[in-house]
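In what follows, a single structure is set out as structure tokens and then discussed.
All protein chains of the complex are present and in place, except for one that has been dropped.
Going by the order they are written in, the chains are A and B; count residues from 1 in each one.
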Amino acid sequence: MSLILAAESLAEIISSITGCESCSVAIAAVVHVALVGAFFGLPAAVFIWAERKVSARIQDRLGPTRVGGRFGWLQALADGGKLVQKEDLAPEAADKPLFRVAPYVVVIASFAAFMFLPFTDGWSAVSLDVGMFLLFAMLSLEVIGVILAGYASGSKWALFGGMREAAQMVSYEIPMSICALVPIVMAGTLNLNEVIHYQSAGWVNGLPPFLHWNVFNPVAGPAFIVYFVCATASCKRAPFDLAEAESELVAGFLTEYSGMRWSFFFLAEYASMFLVSAVAAILFLGGWDDGFGIVRSLKGSSTNVLDPSVILGNAIGAGILMLKASKLVLLQIWVRWTLPRLRIDQVMTTCLKYLLPMSCALFLAAVIYPMALVLQTGRPQLLPLSAPITKAAVATAIETDVEIAAVDGEVTE
Amino acid sequence: MNIEQLLFALFALATCGGAISVVICQNVVRMAFSLIICLASVSALFFLLSADFVGATQLMVYVGGTIVLLIFGVMLTSSSTLLQIRTSPAEGFLAAGIGVLFLSVFSFTVWSVDWDRNEAKLAGVTAVEGVAPQGYNEASSGNTVRPLAMSFVGLRPDKAGKAPGYLLPFEIVSVHLLVVLVGAAYLARTKRRVSAES
Partner (left out) sequence: MDAIGLNYVLAIGAVLFVCGVICMTTKRNGIGVLMGVELVLNGANLNFVAFARYSSMGLDGHVISLFVIVLAAAEAAVALAIALNFYNNHLTIDVDRGDELRG
């Protein structure tokens, strides 16, 4: 990745103002980091408050009502203040450098994955052609922080909790990635922005544009459900939160953590919840596309960033993506306070015996189903959402592939 | 000193520091952590060298997979924390001396080659006018996903079809991985442990 790609348009604007190229890249990178940090921290704080309120209402009580008005808006701030002023304690038997580093590893892994989310068309910190792959690679680094936390705490509850947690997270990454590959295969690219472009369309044949979203596709719809279950499990949320449950292992790998270090783990957990929900919204629910073509028509085809209708379209798109991701996070919170917890062997059985074969079958269907439909009806969807591909065009495409293969076979001529 | 060189220096320092720390540490979990830092920095170096897909694979497979496997192995084979397996200082000095000699041999060899002249000679022989398949981003900025994917299916448009693709090695490696992992799982199954008295 040429690092210029990471801060391209903003760096050009700044370097046209200041005229110094390398410092403009640095300034643009700092701006991007600050924005991504804001998107990482603020949703986490809001969802901590939301969790307490939603769980309270589900349990027929009120939740925080004192701090910051009638609804306790500033409760997250008060919690943060309390945690900051706590004593920074490490147990005697703990491996102190690793004990201190473990929360930072989890936060870094979760934060780095926010770089690839397209908040609207063109507004992503880094827009790479391996976006989806790298996002899952970053998420898989969280496991290391959990293992380090479990080991470095020097207590057997923490070690067992950490090992179970790591086994669960690592196992659930597999069906999660395979289900995330289903819309990727349909869109033909790992770039998240292009996946959204694939799902955003205008009014075709009188059908509303939201029918193009992957969730309405008969193969990608079940993939959405399986992905969401796996994502909930990989975020260590109930009903898969055995390793954090007080009745089982004290607090699992978090037993010896208190104060600011504990809050880092929870910040990373809520940020991960938001991240996987945003990824689900991008891959399956159309991302920044509203279902009626408003954002598309506002942006038109202009690439001028400072055009007012483009700015309005971008802002609406970003708001829509945050709304969809927030709804999915609320769904996760709702599920947590409704369903009972699974045992660790039930957790692993669900992953390996049920979700993994389902995701493999869905992946196979994702490849076979559009191909079969195109050969039969000329369209890759059941509904008439696109112009039919004629038999002649399919034959020409097959001929071209045969040509390429023939040229490729001629190594010596 | 532009920003690319600064980043390269930073990640090079992290890589070499991590590698040296792996050699020096006596506690195996700290060695594993230093190895994580080293491999993640190597992945960053891959990104700086415009190898996006390889860098992402390094992070996901090596750091997120192989190192987790190593750490699980460490946990499963740990003796009591009182018993430390240490290298004697004499061995340490000998190893350091041999390491420095080895490194100087390498560096001297690398630095004494004139890469540009070799490159000119090779380019005269192997240059092929091919088509670089475009993706969302420009090909020069590290977009290697589509060319790599096509080479794994057997097509090489960047060499105008004059080079065979990597389809056969890809299939062999896939079956190899399956066989090896099944075999490793079988080898590592729970067996009756030799008791301490016998």
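Convention: a residue touches a chain if its C-beta (ideal position, glycine included) is under 8 Å from a C-beta of that chain, and two chains touch if they have at least 3 such contacts.
Remember, predicted model here, so these are calculated numbers, not experimental data.
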Which displayed chains the hidden chain touches across the whole complex: B
Touch with the omitted chain, as defined above, among B:Leu10, B:Ile98 or B:Val153: B:Ile98
Interface residues of chain B (partner: the chain not displayed): 2, 4-5, 8, 12, 15-16, 19-20, 22-23, 28, 31-32, 35, 38-39, 42, 45-46, 48-51, 53-54, 57-58, 61-62, 65-67, 69-70, 72-74, 76-79, 85-87, 91-92, 95-96, 98-99, 102-103, 106-107, 110-111, 115, 118-119, 122-123, 126-127, 144, 147-148, 151-152, 156, 158, 166, 169, 173, 176-177, 180-181, 183-185, 187-188, 191, 193-194, 196
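In this section, only the chains that are shown with their structure count from here on.
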Chain centre separation (chain A, chain B; CA means) in Å: 27
Complex contacts: residues of chain B adjacent to chain A: 2-4, 7, 27, 29-30, 33, 36, 40, 47-48, 50, 52-53, 55-57, 59-60, 63-65, 67-68, 71-72, 75, 135-137, 140-143, 145-146, 154-157, 160-165
Chain B contact footprint on chain A (complex, rising order): 1-5, 21-22, 25-26, 95, 97-98, 101, 127-130, 133-134, 136-138, 140-141, 143-144, 147-148, 151-152, 159, 163, 166, 170, 189-191, 193-194, 404-405, 407-408, 410-411
